[in-house]
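Missing here: one protein chain of the complex. Every other protein chain is in place.
Let's look at subunit A:
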Amino acid sequence: MSLASTASVKAPPSLLARLFARQELALLVCLILVIVFFSVTAENFFSMRNMTNVLGQASLALTAGIGCAIVFISGEVDISIGSLLATIALPLIIIMNDTNSLLLGVSGALLFGLIIGAVNGYLTAYAGINSLIVTLGTMFIMRGGVYLYTGQRAIPDDASLDSFIALSDGRLFNIIPYSAVIAIVLLAAFAYMMRHRPFGRQIYAVGGNPEVARLAGYDVRRVKFICFIISSLLATVAGIILAARVGSAQHTAGLNFEFQVVAATVLGGVSLAGGIGSLSGMALGVLILQFLSNGLRGLGLPTEWQLVITGMIIIAAVAFDEAKRRRAIGG
């Protein structure tokens, strides 16, 4: 999103202008403004406890958002992740109840996630079906499947393994929730991949211009296929954390989750058109929305208003971005 930064060829823009043209910096400023605003206006907002709580709450969207952003950057979309949260909880809880093994449960969940990602990826990349349609379809199929299988009742976690419960309320050094630690580690790893591994650059190239990528010898379909698998596996990790938090496999788990994640990703400057955006932008988008929702609740504003405000912010952010891009090209 640094189009404005290099609009002029002859005279390089000043350092300040370049910094402000960076999407991530603008988002960081927004995040700080949100935090400062609510620290002043809302009671109990600016406390270590609340801050780390928000981080814990944000960890689901942060984790799944990595995959969402990667799929966006490759030029596709994946909205099946909400249903996937509910789906993979079934093998997770059932296997753990049967075997008392977190490792086996998690392995089962990841295998499920892998298969779903492969199906999404195959239908999009190889069968050539629009990814919005494919993942809309798998979203319904998975949700329907979960309802059918559970009879719309939760399957409780009877094994109650300590290691599993720690995923929900454990904290590193008694401060940072483990779920947030997982999200941050994954974020760092994938951000490194996107920037410094050839495969990460391939994703940007494929999303930026698939024809050019093909001419450069890239296997465009394979790249997209793998992006869908990454997305599903990361959503699986989010689903495992959610299952630990609610202590069961819930048939309604992750309802509308995909839209929260898409909203945060778009707010973070990741373009639906592909090739543009960063994981740090996505992460800032998630944090802004999470702090906003937490702060508004602290002010006593009902949830309905949070939805309205979130919607307006997303449209405003993207409109602002579009205006900036136009000016960069036009000027």
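The criterion applied here is as follows: a contact is a pair of C-beta atoms (placed from the backbone, for glycine too) under 8 Å apart; a residue touches a chain by one contact, two chains touch by 3 or more; residues count from 1.
Here is the rule we go by: contacts and distances are computed from a predicted model.
Chemist: I want to check something: the complex is missing a chain, and I'd like its UniProt protein name from "Monosaccharide ABC transporter ATP-binding protein (CUT2 family)", "RNA polymerase factor sigma C", "Succinate dehydrogenase cytochrome b subunit" or "GntR family transcriptional regulator".
Modeler: Choosing among "Monosaccharide ABC transporter ATP-binding protein (CUT2 family)", "RNA polymerase factor sigma C", "Succinate dehydrogenase cytochrome b subunit" or "GntR family transcriptional regulator", the correct UniProt name is "Monosaccharide ABC transporter ATP-binding protein (CUT2 family)".
Chemist: Would you mind spotting which of A:G117, A:G275 or A:G295 touches the chain that isn't drawn?
Modeler: In the full complex, the listed residue that touches the missing chain is A:G275.
Chemist: Which of A:L55, A:C68 or A:A205 sits in contact with the chain that's absent?
Modeler: Touches the omitted chain: A:A205.
Chemist: Under the stated touch rule, tell me which residues of subunit A contact the chain that is not displayed.
Modeler: Given the touch definition above, subunit A has residues 2-3, 5-9, 192, 196-198, 201, 204-205, 208-209, 211-219, 275-276, 329-331 touching the missing chain.
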